[in-house]
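One structure below.
The complex appears here minus one protein chain, its other protein chains still in place.
Order of writing sets the chain letters: A and B. Residues in each chain are counted from 1.
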Amino acid sequence: MTNLIKLSAADLSGLLADRSVSSVEVTRAHLDHIAAVDTDVHAFLHVARDAALATAARIDARRAAGDVLGPLAGVPIAIKDVLATQDMPSTAGSKILEGWIPPYDATVVRRVRDAGLIPLGKTNMDEFAMGSSTEFSAYGPTHNPWDLDRIPGGSGGGSAAAVSSFEAPLALGSDTGGSIRQPAAVTGSVGVKPTYGGVSRYGSIALASSLDQVGPVTRTVYDAALLHDVIGGHDPLDSTSLTDSWPSMAAAARAGLADGALKGVRVGVIRELAGEGFQPGVRQRFGETLALLAAAGAEIVQVSAPNFEYAIAAYYLILPAEASSNLARFDSVRFGIRVNPAEGPLTSERVMAATRDAGFGPEVKRRIILGTYALSAGYYDAYYGSAQKVRTLIQRDFDAAFAQVDVLVSPSAPTTAFKFGEKMTDPMAMYLNDVTTIPANLAGVPGMSLPMGLAPEDGLPVGLQIMAPAKLDARLYTFGAAVERLLEATWGHTLLSQAPELAPTEMFASEEGVV
Amino acid sequence: MSEITAEQVAHLANLARIDLSPEEINRLTTELGQIVDSVAKVAEVATPDVPATSHPMPLTNVFRPDTVVPSLTVEQALSGAPDHDGDKFRVPAILDEE
């Protein structure tokens, strides 16, 4: 029997459609694997075993009854804890929301359920998506399946680790400054940040409203496209949602598998993100990938984006400013925990302040205070106002670059996965980690990360970032699928097949009733 | 160097309704100073002739028809509340007046 957990969503889709396997079998295989390895990986904050099996059984019954189901019906999926789910706790990795079960589903969750996917549970993340390592999760970090002593990236380290450790074929993530792409890079998986407005944010616990975007986390480009087709498209509940009609991303990805798909594609290499100061193995794999692309007929063009050097500064003003306001609602009145002050009178003001002190972690407090500062009277123009202008300049850089090339590429992250604790004490060092991914969020353009090899010095995955003009997400999938095919043909295997096998822990034994 | 003082951080914490300890205030004062120093560089290129971008995708006039849609039930609305009294949310005494 095939090892179901190693199959792509597309392959599972085929087996489910011709009823070679049932959704219950597929779902159980993943749940068992989660039980076996997640004590070590800690990708999940919540596993909905019974609900998942029940949903799978319903899908199987519908299929047996001849219902017409979508391509991903019956395929399991992991959901980042930033998304509201009405049958599972939704904490955004924060203590302040411990145990909170929303009375509603995020639009993307609703679409995933409507398409017949099987939610397995909720994945770990840096608290309110603030971080690049999951070390800021209030519930403990997620471990990188390639090396359990290393970070899985962040904020969506849980979703990336879930797919790269074969706990789920698909996951949902959210990307504000790289939270889908950077974890994908350091775990050897695929992640896509769609065009801003391409996927609904309704029900996604907001970090920075003008930057946040929900997107797919998978092991293959084609799987990401299939999932994108499920979650994308206009949602009237999100006023920033684009009303455009979108082409099939899956069809776009399939187009990339055609021979000669890379021929004549103009690939822009952003001078400012070409690897200066990056880890040598990252630079090496990036250079090799460019060479492969050129050999496959792509035209490599050097482009400049002079204002990208201001991107991190602008980002760390806009994000905290919006976040400070978005997180104001966590006040112990309508949801979440309530903490009384240790001493003194119990007034509404003091209880709110005590709750927010106890419920928010250090990074969240840091950014709320920074954002409050950036918005306060007398500073607005110098900080928030200026940052919004930088945003215009970065958009112009993108416009100028895309006037010359079809796609832009860079390494997805400056380094491979670092060790736990390495950057915890230095906020700026942690922030610099997002240098490659932030420009896409500021400009709203779509970005993808896919594996481009292992860094020779540490044997850890390195990601290639691809960016396309706004609304041309389909181009990402076509080009991404072509690059993925080229690289895997060169290697003779997928990157994730090189990941170490994770040993089952006692938890698996206990599931079997041995203990 | 920016001139972030502990008093300023305490004031910001008050605006943000976070009951920071003196240690947290001291630590944040240092960190905030460093962060502000490094993000202040946005002013270098943010000249008056550059317009601000607050939305990455420029949309206007996105409206919803004035049609009632079902609300949550009272039970759902109150389901996550730390405290409630009958059909209302309950909060400790309010000192400030708006």
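As a convention for this text, contacts are C-beta pairs under 8 Å (C-beta built on N, C-alpha and C of every residue); 3 or more make two chains touch, one makes a residue touch a chain.
The definition used in the following text is that contacts and distances are computed from a predicted model.
Novice: Look at the options "Dipeptide ABC transporter ATP-binding protein", "Twin-arginine translocation pathway signal protein", "Peptide/nickel transport system permease protein" or "Aspartyl/glutamyl-tRNA(Asn/Gln) amidotransferase subunit B" and return the one that UniProt uses as the protein name of the missing chain.
Specialist: The record for the missing subunit names the protein "Aspartyl/glutamyl-tRNA(Asn/Gln) amidotransferase subunit B".
Novice: Just to confirm, in the complete assembly, which displayed chains does the hidden chain contact?
Specialist: When the full complex is considered, the omitted chain touches A, B.
Novice: Looking at A:14, A:70, A:103 or A:362, which residue reaches the missing chain?
Specialist: Touching the chain that is not displayed is residue A:103.
Novice: Which one, A:25, A:349, A:458 or A:488, makes contact with the chain that was left out?
Specialist: Touching the chain that is not displayed is residue A:349.
Novice: For the chain that's not shown, point to the residue among A:284, A:325, A:340 or A:494 touching it.
Specialist: The single option touching the absent chain is A:325.
Novice: Can you list, in ascending order, the subunit A residues touching the missing chain?
Specialist: Residues touching the hidden chain, for subunit A, are 83-84, 90, 92, 97, 100, 102-104, 106, 201-206, 208-210, 236-240, 321-322, 324-325, 328-331, 333-335, 348-349, 352, 372, 375-377, 380, 384.
Novice: Even though one chain is hidden, which residues of subunit B still touch it in the full complex?
Specialist: With respect to the unshown chain, the touching residues of subunit B are 11, 14-15, 17, 54-55, 59-69, 71-72, 74, 77-78, 80, 85-94, 96-98.
By our rule, only the chains that are shown with their structure count from here on.
Novice: Please compute the C-alpha centroid of subunit A, do the same for subunit B, then give the distance between them in whole Å.
Specialist: Chain centres of subunit A and subunit B, defined by C-alpha means, are spaced 24 Å apart.
Novice: Can you list the residues on subunit B that touch subunit A in the complex?
Specialist: 4, 8-9, 12-13, 15-21, 24, 28, 31-32, 34-36, 38-47, 50-57, 59, 62, 64, 72, 76-77, 79-83, 89, 91-96
Novice: Of all residues in subunit A, which touch subunit B in the complex?
Specialist: 100-104, 195-197, 210-211, 236, 239-240, 242, 307, 310, 312-314, 316-317, 324, 328, 331-338, 341, 345-354, 356-357, 360, 365-366, 368-370, 372-373, 376, 382-383, 385-393, 395, 427-428, 431, 441-444, 470
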